[in-house]
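Submitted below is the structure of interest, expressed as structure tokens.
Every protein chain except one is present and positioned as in the full complex.
Chain IDs A and B follow the sequence of writing; residue 1 opens each chain.
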Amino acid sequence: MTPPVRIAQISCGPEYSGVQHEIDAAVKEVNGEIFYPDIALKDIMRDFKAYGLDVRSPDLKLAISRARALVEGRVEADAVFIATCFRCAEAAIVRNELRRYIHENSKLPVVSYSFTERTTSGTLLTRMEALTTIARRRALLARETQQGLTLGLDSGSATTKAIVMKDNEIIGTGWQPTIEVIKSAQDVISHALEEAGIKREEIQAVGTTGYGRFLVGKQIGADLIQEELTVNSKGAVFLAQRQHGPATVIDIGGMDNKAISVMDGIPGTFTMGGICAGASGRFLELTAKRLGVEITELGPLAMKGLGNRVPMNSYCIVFGTQSLVNALATGSTREDVAAAACHSVAEQVFEQQLQEVDIKEPVLMVGGTSLIEGLVYAMGELLQTQIMVPPYSQYIGAVGSALLASGFIKDD
Amino acid sequence: MNEYTPILVGTVTKYVVVESFDITPADLAVHAYEISQGVMIKETCFGLIINGKEDEVDRIIAELRKIDPDHIFIKDRGFPPGDSRRCRANLGGARPGYHGMEYEMTVIPYVSHGLKELKNRDENTIPAPENPREDKTLDIYKLKKMIEALES
Partner (left out) sequence: MAKIFIYPSTSLILSDMVARYGHTPLSSAVAIRERIQTAGFESAPLQITPEEPKKGLKWAAVEVPSGVRGRMALYGPMIEECEAAIIINHADLSFGCMGCARTNELITFLVRQKDVPRLDLTYPKNEDEGLKFVAAIKRFLTGLGGKQ
């Protein structure tokens, strides 16, 4: 058995919030091991002063000193997990600064998280899986070309996607809303195989990702079952032909959002989540329904409107819907409402998540929502940059899986 | 969620910390073992951790204190000795509380000095320490004197 990935925990509050055992459980599930960088009191006093952020909480002083010990190599680790209480301003400053400090001054992958007493190991699992993958499977993630004949499947919360690839080219695609997880997977696989003109038994390796990755992966005998953070990063830089250097990947999903700061195709820091579906693709689906258009028509509709004519804040999906209904009732045009909805979702992602990663160009938007041009436009306005939407962007997870799966082709 | 079954219910655990030139934790452990009568005693770098029924632990502590009352300090501990949840070997680093104790160990020699001095003196004859809650502003007459001193 491979030795566990050693994850240094830098934190304030999890033991007193009753969630430390949830962190431990998530880490154990991905064959990781939490440890606390060992330092002495004199190190704390020296390093805290040297860092220069004069926080009051002693445990945050300890966190700063532990981060310095990791960056300076006095304590060895494979990855870093930074966790502090949600709603603590002092801790949020420390969490952000330390994440940036470790990311810029070491090669350690970092994930930061703010927890409440309701945080469960399930919520943390994908993040921990990504963290251990980056630490353990650098060789796998270094792959830049797809070889042979492989199948990638992305079993997402809203849609299921399949891709067949041959010698670095996409030759088949399949897409449908996720209804029954396994049935939807089988349907999209059949479609992709048919389009490619390939039989299932000809496929040399299979990769799965997304919420249903374990269930489907087991069912179809996948060679690689991998969380969507590393897979999507890989897929995004592959399709955008930006495999080298920095990039930022934004994936506004059906249930949660991912913002990933990538270097050479490997995630450095990332956030995942979102407080409410008001900040996800769900709100746009709801908007399209209320406006009586298909989701595919929402983007072009929004491009014709002006978002700032309609006050809308989808911090909460219920309040967001209220604004939507009110705006229509008071005579706002459908175009303006569509633009306002796109702007509101982009703004939520910008405020809640993009603050926790370093935005470096190119900014790549992927996933189904990247096809809604009004949303891409709104995000570009907020970030003041030209956003790239790579081809096949809605298949990003499936492409990443097919690409990485080719590392599992057995030499016959 | 898994069920939790506690162990050593109804016992207490105490730290016995020694900060002395004359007595080492090992010396203290020898004394403690002699009178332990089955109470769990673990030697550590700063002294001992003792676990048992409260009256038994108190009896041993009272005896140990007599050895060097000004240099032996005692406090409660939540976990029994060697508990893996708090053990440095399992956690990779010290539990956070350890650093707090590390800090107090730098202050303890002054407390020991105070305890020793008080044996021969009445505490009521010793001036009160400065009240940290009071604002320390410069007395106007003191300021006047300082100005005069500089001018002369």
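Operating definition for what follows: a contact is a pair of C-beta atoms (placed from the backbone, for glycine too) under 8 Å apart; a residue touches a chain by one contact, two chains touch by 3 or more.
Predicted, not measured: the structure shown is a model, and the values here were computed from it.
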* Could you tell me which of the visible chains the hidden chain touches? => A, B
* Asked: Which one touches the absent chain: A:Val19, A:Ala247 or A:Leu284?
  -> A:Val19
* Since one chain isn't shown, list which residues of chain A touch it in the complete complex. => 12-21, 24, 41, 44-45, 55-62, 84-88, 90-91, 115-118
* **Absent-chain interface as seen on chain B, which is shown** => 1-6, 8-10, 12-13, 15, 17, 73-79, 85-86, 95-101, 103-104, 107-115, 117-118, 123-124, 126-133
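Keep this in mind: only the chains that are shown with their structure count from here on.
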* Euclidean distance of C-alpha centroids - chain A vs chain B, Å -> 48
* Structure fact -> chain B partner, complex, touching residues on chain A are 6, 8, 34-41, 44, 58-59, 62, 66, 75
* Structure fact -> chain B residues touching chain A in their complex are 88, 91-94, 96, 99-100, 102-103
